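To start, the structure under review is shown below, and the notes come after it.
With one protein chain held back, the other chains of the complex are shown just where they sit.
Going by the order they are written in, the chains are A, B and C; count residues from 1 in each one.
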Amino acid sequence: MNNTISEGTYLLLLHGKRSWLIKVEKGKKVHTHLGIIDLDEAIGKEYGSYIESSLGKRVYLLKPLTYDVVMKSERRTQIVYPKDMGYIASRLGICSGMNVLEVGMGSGALTTFLAGIVKPEGRVYSYEMRDEFIPIARRNLSRLGLEPYVTIINKDASIGKLEVSSMDAAVIDVGDPWKVLDNVYDAMKGSAPLCAICPTMNQLERLSTSMKGRFVDLEFTELMIRHIEAREGMTRPVFRMVGHTTYLAFGRKVMHG
Amino acid sequence: MNNTISEGTYLLLLHGKRSWLIKVEKGKKVHTHLGIIDLDEAIGKEYGSYIESSLGKRVYLLKPLTYDVVMKSERRTQIVYPKDMGYIASRLGICSGMNVLEVGMGSGALTTFLAGIVKPEGRVYSYEMRDEFIPIARRNLSRLGLEPYVTIINKDASIGKLEVSSMDAAVIDVGDPWKVLDNVYDAMKGSAPLCAICPTMNQLERLSTSMKGRFVDLEFTELMIRHIEAREGMTRPVFRMVGHTTYLAFGRKVMHG
Amino acid sequence: MNNTISEGTYLLLLHGKRSWLIKVEKGKKVHTHLGIIDLDEAIGKEYGSYIESSLGKRVYLLKPLTYDVVMKSERRTQIVYPKDMGYIASRLGICSGMNVLEVGMGSGALTTFLAGIVKPEGRVYSYEMRDEFIPIARRNLSRLGLEPYVTIINKDASIGKLEVSSMDAAVIDVGDPWKVLDNVYDAMKGSAPLCAICPTMNQLERLSTSMKGRFVDLEFTELMIRHIEAREGMTRPVFRMVGHTTYLAFGRKVMHG
Partner (left out) sequence: MNNTISEGTYLLLLHGKRSWLIKVEKGKKVHTHLGIIDLDEAIGKEYGSYIESSLGKRVYLLKPLTYDVVMKSERRTQIVYPKDMGYIASRLGICSGMNVLEVGMGSGALTTFLAGIVKPEGRVYSYEMRDEFIPIARRNLSRLGLEPYVTIINKDASIGKLEVSSMDAAVIDVGDPWKVLDNVYDAMKGSAPLCAICPTMNQLERLSTSMKGRFVDLEFTELMIRHIEAREGMTRPVFRMVGHTTYLAFGRKVMHG
């Protein structure tokens, strides 16, 4: 029930549309366009309260969500966006306790979200062949203390056999998903659901061909998100929106016949 | 690691685009347009394998996901759709272990999805004033054994004070969300995230006014989902799509001042 | 200034969401679920007034627009939808007086719309190799007296050379647009705009490759239309919408070099 800010945890500072994800440390000062924000003032305060910057601007003290870590993650790759991430969890029916295989961890945005769900009994097993992403992903996970629930395997998942088996669900986020499909299939439980992230139509088309016969309940989908300016008497969608992030391919493993 | 079908559990039978969510019982036979499906043949088989109907049609034996319970739920109200459900979980950063307040349980679709995430340590506390929905919601939850993680409170959440407090997140799904907003605010931890489901622009506009000053990081959003026919050389979005389910309003509780 | 209904012209009868496009003839009676509609009562009335069916239902007497002919056209093919048709006219800058080449007339929906714009000085030159569509297209055009502005050429436009030249704009609506592109290019004025209707991503991709080097200001586009239920205090987009009709490819002819 404790909801007060303490040293060593992460904090989301928010003013209007701007926010900063920061580790709370004694004596730490954050320099922003709002002036200096003194973190000593935050320690001991309740989440949801506010302090003032040196220029007298109100800064809200928020408890970071997995959403914040995703949106603030160090990105060297295209991340999986919250709208897509949410639908993946919902369409795959991800529950606490599941063991989830992830091929292509990147900077660990989706990994963070999934680890927050499957803990404390479940695990995310993440393959990533590009060495440079491993420390980035670890840092993102550590912000919410989620490393214990993730096993990172620094390896090309298309070569040899995978180290894991009997996975309850699987997500593929690599440029050529059909290359890892055999290995992913073998590592999944019968009936387990799969999602592959396919930014282009060509990837989607080629993967769909590879999935046929081994996966059923196929769904190829795209989500669009649009924000609304809700204001008394002047409500309208915003002028600009994200037009496309990725297509998503779904299926469930069945036995060959 | 056991992945075989046993009596007393639920099973998703799938043939092409048609599926049935069924409790496995000895001697049970399902009559469909594919002929008779004999559940005795399924018992002991592995999930992901198939049996044949009396007319020789292949029927896949799938392990139900929370997604299936949502899509197959007995509906007397409009359900929350998977695309919206997923984004709610992602935007609110729902994790295993959280205590989530739900006002307006309806037939329990969203409840089922959230309970699958917050278990085993967290709980969903669901208010529903319409008596007739309680047994429907219970049945939906029971299909995946999720009742232990849900506390149902059969009461109008706009009257008196709520029984719960220090909630980590809250979701409102009633026709006049502004009426319960005071009570929901009081029951939330500082900084905790809120989502309200608002099918019409007018609800969204009115609620946005009520949220100002008490909630920050406001986001008013709509998600559209479009399926793709992915076929070698003929890939295109499908002709028909769902144009609108609901708007979603998001914010995080902050202290008045 | 005459706005009264006379024999021999077409009339749009409208009741609620239902409508009928009918030629006005003395003694003609239309049998509908509203009872019998007696066209004799319509003759001499002003457009925009109404008569009653034999069951006492109000039926509005409307003057057909090119839009109505398009929506009521005898269809044996997929028609070009009003949203796409409008953007084609707008993106190609179609004006009265232009000579427009159309390859793939089908049932003449787009032809009708374009002929209504380019008349009286301009012409639409429409190629259609499938004999059976010619009479359908002629009937559609004749409903608004637009045949004088359309020259139909019953021929495969990919074979030999086209009969026309110096076209001000061109539209291609055939399954393999790249096959006719050489001939269409040759028949267009320098700088003239082109649109090709491409239902699938694969057609779009292949055509885009063919267009490069010969066409500039390339645009590949898709339009989505969503209807809104505008009702006092309950305004929201409709539940169902059309998810996809076609992609559109645009460019302007330039000289090789």
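FYI, contacts are C-beta pairs under 8 Å (C-beta built on N, C-alpha and C of every residue); 3 or more make two chains touch, one makes a residue touch a chain.
Values in this document were obtained by computation on a predicted structure and should not be read as measured data.
Of A:26, A:240 or A:256, it is A:240 that touches the chain left out of the display.
Mapped onto chain C, the interface with the missing chain covers residues 1, 3, 14, 19, 46-50, 58, 60-63, 65-68, 70, 82-83, 85-97, 113, 116-121, 166, 189-193, 201, 204-205, 207-209, 216-217, 219-233, 235, 237, 247, 249, 252-255, 257.
Where chain A meets the chain that is not shown, the touching residues are 199-202, 226-227, 233-245.
Operating definition for what follows: only the chains that are shown with their structure count from here on.
Centroids built from CA atoms put chain C at 44 Å from chain B. Distance between chain A and chain C, defined via averaged C-alpha coordinates, is recorded as 46 Å. Contact with two or more other chains is made by residues 201, 205 of chain A.
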